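With one protein chain removed, the remaining protein chains of the complex are shown where they sit.
For chain A:
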Amino acid sequence: MTIQMFEKPLGMRDDFPFIAKKKAELRTSGTNMIQQAGYELLQTPTLEYYETIGKISAIEDNALFKLLDSQGETLVLRPDMTSPIARVAASKLLKEKMPVRLGYYSNVFRAQKREGGRPAEFEQMGVELIGDDSLYADAEVIILAGTILKNLNIESSRFVIGHTQLLQLILEDFGLNQEQIEQVRSAFVSKNSVGFETLAKQLPIEESRVESFIGLISTTTVEEWQQWVNPHNSKQSFLFEEMKKLKKILDRSGLSEAVTYDLSFNSHMTYYTGVVFEVYAAGSGFPLGNGGRYDGLMKQFGLEVGATGFGLRVDRLLEIMSAVSEQQDHTLILFDEQNEEQAFDEAEKLRANGTRVTLQFAPAVKATDEFVKHFSEVLRLEGAN
């Protein structure tokens, strides 16, 4: 294969000036919001050991960029931010302060299997709240994700929330072993209703309960979950009560209309151990971000503490935001020689008020009708007033 001079490795992109500018703005506003919420920013290395972060990150092995260092150790380009931050927290920070709130805005690397043009390097911003296993921590990160999206003028965002541990316990109650539970979970991750219904008929579930079992895949409210919660199982009842409390807090924070509670929702990332969520908005066919509780990941670093967080995909946010910001106010002042002075004064006044103003000498525009279409407001200062 010959490589052309202008080519880049598969999935790598140049950010042209207008994208770089948008990213810089997003970085500033994003990290400000994260810090405002009491999180401290952190940067971790681009390269990590395959043996530690590579394996713990739960990213598919063939999506990792691997290389060797001079000692022959296998390294990876960091595929996520959660596991490096967990590593930092476990090794150092937690001994000094707990709970610890950490935020980041970093690029991560994941090799793409399909359609070479998909980004293999992309930025994520997010937070990790480590050392707090209460539901208030879960609520805090969901609300923060909602706030960030709202402040970025992404109005139509929608959260889907599930609970991996409660789901696990409920599936156990149906008499399934771990292998069968994994099969069910995997059908849930891809919302494969057809595969799930076929599976339901093959699994050793009491015939009277099959219909109820199939219902697991289509819940939208916490109240609906109750029919599967075993009241004699104290752990299940406890987790369900917690979910109800979580809902109350989110409702109070103005998210009541924006959340779907889907008991079958879970992630292909196996380290999640509690509340998990994903967030979407109109304008992108892909999720904007996701998050959840990952106490299991901390355990791999030798710490028995609660941890939760989320990450948002910067590239997808930009995709949606470009649609939003194009509708920005932009005033055009068209003037002729006679009104020159008044036009300059008017522009200065408007700009001082924060309006974006283009000042244009009218006779210099060839196709006026076309030109004015690019502006939300047009002020004509022509002829004798």
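To be clear about the criterion, a contact is a pair of C-beta atoms (placed from the backbone, for glycine too) under 8 Å apart; a residue touches a chain by one contact, two chains touch by 3 or more; residues count from 1.
To be clear about the criterion, contacts and distances are computed from a predicted model.
A chain of the complex is left out here; the name its UniProt entry carries, from "Quinol oxidase subunit 4", "Inner-membrane translocator", "ABC transporter permease" or "ATP phosphoribosyltransferase", is "ATP phosphoribosyltransferase". Of the candidate positions A:280, A:310, A:335 or A:375, contact with the unshown chain belongs to A:280.
Only one of the listed residues, A:91, A:156 or A:256, touches the absent chain: A:156. Touching the omitted chain from chain A are residues 156, 158, 160, 190-195, 218, 220, 260, 280-282, 284-287.
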